Structures are given as structure tokens and as C-alpha cells.
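Removed from the display is one protein chain of the complex; every other protein chain stays in position.
== chain A ==
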Amino acid sequence: MSIKVYVPLDSGSVALGADDVASAIAAKASKSGADIKIVRNGSFGMYWLEPMVEVETPRGRVAYGPVSTDDIDTLFEADFLTGGDHKLYLGRTQDIPFLKSQSRLTFQRCGIIDPVSLEDYRANEGLTGVENALKMTDEEIVKAVTDSGLRGRGGAGFPTGIKWNTVREAPADQKYIVCNADEGDSGTFADRMIMEGEPFVLIEGMIIAGLATGATKGYVYTRSEYPTAIDVMNEAIKVARAAGVLGDNILGSGKAFDMEVRMGAGAYVCGEETSLLNSMEGKRGVVRAKPPLPALEGFLGRPTVVNNVISLCSVPVILEKGAEYYRDYGMGRSRGTIPIQIAGNVKHGGLYEVGFGLTLGEIVEQIGGGTASGRPIKAVQVGGPLGAYFPKELFDTPFDYEEFMKRDGLIGHAGIVVFDDTVDMMKQARFAMEFCAIESCGKCTPCRIGSVRGTEVVDKLERGEEPELQLELLRDLCETMKFGSLCALGGFTPYPVLSALTHFPDDFKPRALDIAAE
């Protein structure tokens, strides 16, 4: 039998050379007559080890990484196809401490299986959740999700079960499940990873959402920056349809659910759910006023569940193992697990799924291993471009929705970006305003105009023009944006700006003229 060799198809891994590594291994194997089968799997999310190559051996899967094409000859010489020792040898994959210490519930099969093999998925308890759901009433499914304590992972943390119940109770000839896969926050890649590495779990979650609410049609709205995720999702949908997992008679139940992928066109604001719905309807991605809630009048005016990828992907395990099993992880009102994405200037960047409650310091210093540059950490931004910058003094903040809010921050989609001491926080504050100006949908004046004014104020501050006045203006602008914006783009841009100002006041002093020498 041929030896299985795993080389990820994950975009992060490919960005570091996985395609070339896979070709080089195939070429060398065919030359040396080795009988191998290369499986392009998802990533386990340890990006400092990517491209990470695994080999199936009698003692389990063993890993090597980070592998470059220059290492292929020595890997063959070291007999890596039987798990031989090599300077890149990492031992058994499952024993790698970064992976072993996680609680992988949502990502339980990501990296392990061939992403588009339904047999692999089934062999690893996949589809058990939907099979259980098919034996339950819609109310029972909603109750299980409510009882699990699952809250939306897209940013707002709204209880998923409550949203589903609103759609369930809404009478309509057609309802929709829309998966928000627009993942625009810097520092986040969990949606991408799971769509590329375990697409069937998203399909399963969406079917369950359909069964719970009476929706028979689903859409995955994702960004054009994610071509691989789109390809893998489309392939998995095709496979699921052919196997009768999607279609008019899902798993022989007589119930119907089908879905397709839609691609955005490069607009951050389209991750906001009503802008997303407008975009899907072929309109400008302008934010809609609420009410009406999308749950009642969503896509094409019909009741619609809009959920983040990770919210939906967390549902199958809840239906498989029970609400209590999921609920037992976490702290306070933040129940279950959260796939934390550690990024930026960090030694061990990647995805770490764990129950809520680790402190920010534990995450970036112990798990992330500090900065990649080896310099001291100065700030970490949590929750994307609308999230606050945290200084070291706040590293004791536990990863929990409420605890972060208490400190004028937010968890968002759980992305953490680490900066070393070379970062200039005034520049970061300016960027937050600039980003808001670039991506504003244009509906609200404080967001559209205020953000442009914000960048000008920071520029004046930098040039030393009446600094006291500029600081006051900046704070005023932030207040206006906070309270005069319809959505969180304008409303939350003040978080990174004010946190930078509050925690790093020294960076807002006027600059010496030498930097203007450009």
C-alpha cells in the first residue's frame, strides 16, 4: 500500500511554499520508486512550522517542518517516509505541545482529514450532529443551541439560539441561512482555515440551521481575497450534493436543503450583515437601518439567519455531544471554545482553539512565545481594525466578552495582532481613521467625513500644530463617531484610536522634524 504524505493546501501554507514542496516530494518519490500518495490537507494552524509535512507511520502521523524544497533530498536520505529522524523532525503531530494543549471542538478534524473526502469526514464522526438533528424537532434543535451558550463569533456575541428562534417563528414561504464568511478583520483567518481544511463541518452546520428554522436554501458569502476557500467549498458542496447530504432529500430524511457560494468584491463593510445582504441582492453594500432585523426581513425580504462561519461550524459538535458538553468549556457568560488567531509580530503565530478564559498575557507570551523580532511587546490589538490596543499593563484581562468590554475593548472575531516596541501608536491611530475613511459605506456623516477629519487631525498633531487643540478635537471626533454612526465601522473606529491615545500618550507628542525629511 502506498504511504500517505500530507502537505497542506491551506493558503497560509501555500504562501510559504507548500505547492512547490508537494511537487518536489512527488518528483523525488517517482524518481526513487517510492510508492506514496500525497494528500493535500488543511492546516493545523501552526504557521511557524508551515509548510508542515506529515507522514503516516505505524506509530501515528509524524511531522516535519518548516519544510522548503531545499530539504527534500535530505528528508529522503533520512528516510522520512518511515518517520526517520531529521533536523526538521517534530515527532508525532498530536504530541506537538501547541496542538496538544488545545481543546479542539470546532476545528476537531481540520488538518487531520482530506478536506473534500466525505468518507474521511464520516470516518471521524462527521455528520453525527445532523443525523441527531434529523431525529429532533426544530424547537429541540434551537433549545440545544441556546442551552450550549453559543454566541455569535462574528463579533457582536449575540446568542445564536435566540437568533435562530426568531427565524423559526417567522412565517414565510422561503427562509434563508446566510453564512458570513467575509472575514475582513486584520489578524483573523479562522474562517478561511476551516473552509479550506474542513468544509463539510460548515455544510453540516448550515443544514442544521436550516432544519432548526425551516430554511431550505443557504448561501456562503465570502471574500474575493479567498480563492482557495471558495474552490474547496464549491468542491465540497458538489460532493455533498452527489452523496445526498445536500438536496431535496438530505440523508434520506425527505427534508430539503441546498446551498451555494457567493463572492464579495472587495469591501470590508460587506461583512456587516445588512450590507452583506444588500451586496448579495446585487446592490451597493450600504448598511441598512435596523429594524427590520434580518431575522425577519433579510435576504430578498425573507426571514434570514446571518451567522459567522465559526458560529455555524460550532453547531455540529453541540448536536453531536450535547449542549452541556460544549457549555462546560469557558468562563462567565462566554461559553464553549474560541479559536484564537495569533498574528503579527509573534514567534508562534497561528490558530489556538481553547475554552474562554485564558489571559491575554498567557496567549501572547506563553502560547505565542513573544515577538518574532525578539524585541519586547509594546501593544496588542484584539478584535480587528475596530478593536482596542492593549498595553502590557492589561495583559491580565481574561479572554471573555464581558471582561474585554470592561476594559474598553472587544474580542471581535478573536484575532490578536502583536506589535513590538518599534511600533508608533500615533501612526496606528491614524491608520484606524484612514481605514474607516477608505471602507465607509458613506451613509453616515460622522463615519464618512469624521474619519477623514481624523486623519487630518493626527497629521497636524504630528507636525506639532497646536497639539493641545488637536488632542481635544480628536477626542471630540471620536465621541461624535461613537454616537452618530449607524454601524460599528464608524461606531467602533474610536476604540483603536482612543486606546492608543489613552495607553500610549508619549507617542502622541509632536515629532522632531527629522522624520519629515522624506
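By definition in this document, contacts are C-beta pairs under 8 Å (C-beta built on N, C-alpha and C of every residue); 3 or more make two chains touch, one makes a residue touch a chain; residues count from 1.
To be clear about the criterion, contacts and distances are computed from a predicted model.
Asks: Since a chain is absent, check the UniProt entry for it and pick the matching name: "ATP synthase subunit E", "Putative sarcosine oxidase alpha subunit, 2Fe-2S domain", "Electron transport complex subunit D" or "(2Fe-2S)-binding protein".
Replies: The record names the chain that does not appear here as "ATP synthase subunit E".
Asks: So which of A:A343, A:L358 or A:L489 would be touching the chain we can't see?
Replies: Here the residue in touch with the unshown chain is A:A343.
Asks: Return the single residue from A:F200, A:Y226, A:F356 or A:F390 that touches the missing chain.
Replies: A:Y226
Asks: Based on the whole complex, identify which of A:E183, A:E297, A:E365 or A:E462 touches the chain you can't see.
Replies: A:E183
Asks: One chain is left out of this view; which of A:T106, A:T160 or A:Q428 touches it in the full complex?
Replies: If we include the chain that is not displayed, A:Q428 is the one touching it.
Asks: Write the list of chain A residues that the hidden chain touches.
Replies: Looking at chain A, the ones touching the missing chain are residues 11-12, 14-16, 45, 47-48, 50, 183-189, 191-192, 224-227, 262-268, 279-286, 299-300, 341-346, 349-351, 372, 381, 385, 415, 417-420, 423, 428, 431, 435, 438-439.
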